[in-house]
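Here the complex is missing one protein chain, while the rest keep their positions.
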Amino acid sequence: MTSIQVGILGATGYTGVELVKLLHKHPHTSLSFVSSQTYAGSKMSEVFPELKSICDRVLLSPEDALKQDVQCVFSCLPHATSAGLCKPLVDKGIRVIDLSADFRIRDLAVYTQWYKTEHPCPELLPQAVFGLPEHYRSAIAKTNILANPGCYSSSIMLPLIPLLKEIGANIGTIIADSKSGVSGAGRGLKLGSLFVEAHENFSAYSIGRKHRHIAEIDQELSVAAGKKIAITFSPHLAPMNRGILSTIYLTGSTDGAMCLEILRKAYKNEPFIRVREPGNLPSVRDVAYTNFCDMSVTGGTEGQPVIIVSALDNLLKGASGQALQNMNIMFGFEETTALL
Amino acid sequence: MTSIQVGILGATGYTGVELVKLLHKHPHTSLSFVSSQTYAGSKMSEVFPELKSICDRVLLSPEDALKQDVQCVFSCLPHATSAGLCKPLVDKGIRVIDLSADFRIRDLAVYTQWYKTEHPCPELLPQAVFGLPEHYRSAIAKTNILANPGCYSSSIMLPLIPLLKEIGANIGTIIADSKSGVSGAGRGLKLGSLFVEAHENFSAYSIGRKHRHIAEIDQELSVAAGKKIAITFSPHLAPMNRGILSTIYLTGSTDGAMCLEILRKAYKNEPFIRVREPGNLPSVRDVAYTNFCDMSVTGGTEGQPVIIVSALDNLLKGASGQALQNMNIMFGFEETTALL
Amino acid sequence: MTSIQVGILGATGYTGVELVKLLHKHPHTSLSFVSSQTYAGSKMSEVFPELKSICDRVLLSPEDALKQDVQCVFSCLPHATSAGLCKPLVDKGIRVIDLSADFRIRDLAVYTQWYKTEHPCPELLPQAVFGLPEHYRSAIAKTNILANPGCYSSSIMLPLIPLLKEIGANIGTIIADSKSGVSGAGRGLKLGSLFVEAHENFSAYSIGRKHRHIAEIDQELSVAAGKKIAITFSPHLAPMNRGILSTIYLTGSTDGAMCLEILRKAYKNEPFIRVREPGNLPSVRDVAYTNFCDMSVTGGTEGQPVIIVSALDNLLKGASGQALQNMNIMFGFEETTALL
Partner (left out) sequence: MTSIQVGILGATGYTGVELVKLLHKHPHTSLSFVSSQTYAGSKMSEVFPELKSICDRVLLSPEDALKQDVQCVFSCLPHATSAGLCKPLVDKGIRVIDLSADFRIRDLAVYTQWYKTEHPCPELLPQAVFGLPEHYRSAIAKTNILANPGCYSSSIMLPLIPLLKEIGANIGTIIADSKSGVSGAGRGLKLGSLFVEAHENFSAYSIGRKHRHIAEIDQELSVAAGKKIAITFSPHLAPMNRGILSTIYLTGSTDGAMCLEILRKAYKNEPFIRVREPGNLPSVRDVAYTNFCDMSVTGGTEGQPVIIVSALDNLLKGASGQALQNMNIMFGFEETTALL
């Protein structure tokens, strides 16, 4: 099998580093460039000594990166910036996997409402595919512009989409209480990301439909349910580097055993979804440093809500691992390559 | 003001150590004994070098401890064991503060259902007082046998009792999603309490009305609401030593602003309850190593549930700090002594 | 006993917050002001919600702070800045406790060499006293300008000063391998202080006589030994909030048993120094949140070096606790007030 040339825009955040490591293990890709506005001119391994002998490439400026001749580009740029750089790449026939939120939201007005800016590239939006492999695999295989889902979103949509497709009509309120490791906040210098502020701490933030991932969660859940869903989503910061655990409550006339059966059936052939046996709850430790999403179903009897617990690594199945899974699908590689 | 003589049964767990430290700062108490089945004969400071020069007393056996002449005893013994040792103390006229669950549950059948054992001392139960100072202060002042509430329970009852008293009729489902530090599991040698198992991990456990604190939470919330409450309670283990944060969802026709007003009014003169301004969410770091319980109210508009976030230190306001607060009330000391 | 009025300059770093908490427990002080360049105009409890109901004072600008009528000021300002603000205070007769390095170094040239700047206030230097209470107690009692020692320095000087006084002539190389929690780096926004960079990490830095605390360590050890000492000092960053553990190696013809005897004798009446029994090693957990410094002696037989292990809380005995201990001495309060 021939190799493809790939590049990474905005490679010096946490998702970029993970992509570099994954691509290094991939037998059918060759990393042609890594780029960074801030660190252009330095070697990747100077910025991240952990990558010494893994990736000693010099970081390009975004401008130089755009001139490279590659077949696939991962964009780890921030939203609003990312779409603008994806456009010329797609125009050149390069297939782009965008880890930002720019192509996740189908409705421009919704994008503007949540991201407080005009969409930088609406003309590309119609051809973008939402990159949840377990649910959009065939569209992913053909797209030139892939919108890689958010980390919280993945942990919530993966268990809920099959349920809403089957029994969406019965479900009332949906509450997702999610707990994330600190790498989810990125590598920026923010007070709340300081060790002393986050360690031996646990805190809630953006409570009450304030977090941007709500836009894509509502969108995808509404499609699955065939009715308008407005999720209650409470993100929390947990004192760990990686991982998300979401505890999801479904009120209404749902039945735990039936929900479990639906998830088992939906995911029985999926290599990265592990539905747990009753009584065996997911935990972050079991999925950290992997591309797995684990999930369980409890409750749903005696008037109690059904409780779904899901767990994934926010940097892998919640970001770079899922992005590579999408790349594998897009280029016809074995879907689990470099991920199992 | 004269001093009282106090003792601690089962002093070598985490709550015992905290009590020793608190009593050391208390100007009106004198620690007469500490006891331990396992470590009897050793100095407290040999078992806990952190207590060197704070408490160098030799640990007594429980039998010897019962012979001591004191006015107040804290029992940090496990449930089912604790009540049996409290009885002879109360009979001698010693006032007992029991940190176990033995005297928290008023209904013997409920006790047996959750704790899987006959109650060891039902004759004392009628005179026991549930030690939530903010709600039972006058009864606490007079009791000889005080049942100190559980840690999770305190974090859930403190915000909910005033709300249920006022608007319990309007409230539908109550979901408490709680996150606790590892000290809540005690000092026993359990696989799940090992550093490597809990660090860089986050996990759910006892999901689906399985945790014993449900017994006391349902009991106290039902009293407050004047109707039968069956809470949905999901405990989680967070990778930190101390602290509990509970995110509580109230469905039904509730209003966030009204809930906030009720809490402010209920707690405006309470020294250890801090109701946060809107937009300012509690966090574990703000209450760790203190006897405060912080709480906030969000949501309750556009069909969304009201969301309460509460935080406390599980070893202080959730255990030993609250126990000392109760002792202060019982013996007529300033309620905040050694706690602020 | 009458109360004194005190103020804190630069109160919004980690040492300032600790001082506020300690002063809140002190029966003979009244906090007149807290100041901050960055947060002037905000309440202290808005910047640090943990201080709600503990300190709700509005932060003054440094300029306004200097006009306040107080008897004692703690300066938590950075070096080079601090001395300049201390001067007018001392001139007004206010007694100043400076937590910066500005008055620690007696030799101006050495100050300039390590701190890369001219000393901002050399005229005050002769009257400054190095605030290690166990060794300079009587001078501390009389001074108007106290130089509070560094955190690493305290952990190294406390065990070594008595030894060097007695057997300095016999000691060859001194190597201090120190491990600090992340709060030692302060509250500034630095990449290395981010949670994800420091958690699940352990790293060495400033290896090879590069760390500024060497200046004061060499100075004080040389005084004690009566000969020039040039310590080998290797600081490390450990993934914890607080605490320093120093492992100190003494080569030369030293004897472990004799060293232990010297330390026991030197510190037998000191309330905050705990010399451990042989075989019982200090740990950070035993001193965290206290003003203790624990120390032990091992080795010194069969040609092996004597190994001292010392531990303290970098924010208390290594900074604010020691500062308060110094204040207690300066103003004739019981030395352990608010600290035990």
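Each chain carries a letter (A, B and C) given by its place in the written order, and its residues are counted from 1.
The definition used in the following text is that a residue touches a chain if its C-beta (ideal position, glycine included) is under 8 Å from a C-beta of that chain, and two chains touch if they have at least 3 such contacts.
None of these values were measured; they are calculated from a predicted model.
Enquirer: Sort through C:37, C:68, C:81 or C:251 and give me the one touching the missing partner chain.
Expert: That would be C:251, which touches the missing chain.
Enquirer: Given the contact definition stated above, which residue among C:77, C:163 or C:240 touches the chain not shown here?
Expert: Final answer for the missing-chain contact: C:240.
Enquirer: In the whole complex, not just what's shown, which of A:106, A:165 or A:274 touches the removed chain?
Expert: A:274
Enquirer: Where does chain B touch the missing chain, residue by residue?
Expert: Its contact residues with the unshown chain are 14, 182-183, 187, 189-191, 193-200, 239-241.
Enquirer: Of the residues in chain C, which ones touch the absent chain?
Expert: 173, 175, 177, 179, 181, 197, 199-205, 207-209, 230, 232, 234, 236, 238-243, 245, 247, 249, 251, 281-285, 288, 298-299, 302-305, 307, 309, 311
Enquirer: Which residues does chain A use to touch the chain missing from this display?
Expert: For chain A, the residues touching the absent chain are 24-25, 49-50, 52-54, 200, 271, 274, 276, 280, 283, 285-287, 289-290, 292, 294, 340.
The definition used in the following text is that only the chains that are shown with their structure count from here on.
Enquirer: Tell me whether chain A and chain C, two copies of the same sequence, contact each other through the same residue numbers or different ones, using over half shared as the line for same.
Expert: Mostly the same residues form this interface, as more than half of the numbers used are common to both chains.
Enquirer: Where the centre means the average of the CA atoms, what chain is farthest from chain B?
Expert: A
Enquirer: Where the centres are mean C-alpha positions, what is the separation of chain A from chain B, in Å?
Expert: One centre to the other, that is 39 Å.
Enquirer: Would you kindly tell me how far, in whole Å, the mean C-alpha position of chain C lies from that of chain A?
Expert: Each chain reduced to its C-alpha mean, chain A and chain C end up 46 Å apart.
Enquirer: I need the residues of chain C touching at least two other chains; which ones are they?
Expert: Counting only residues that touch two or more other chains, chain C contributes 200.
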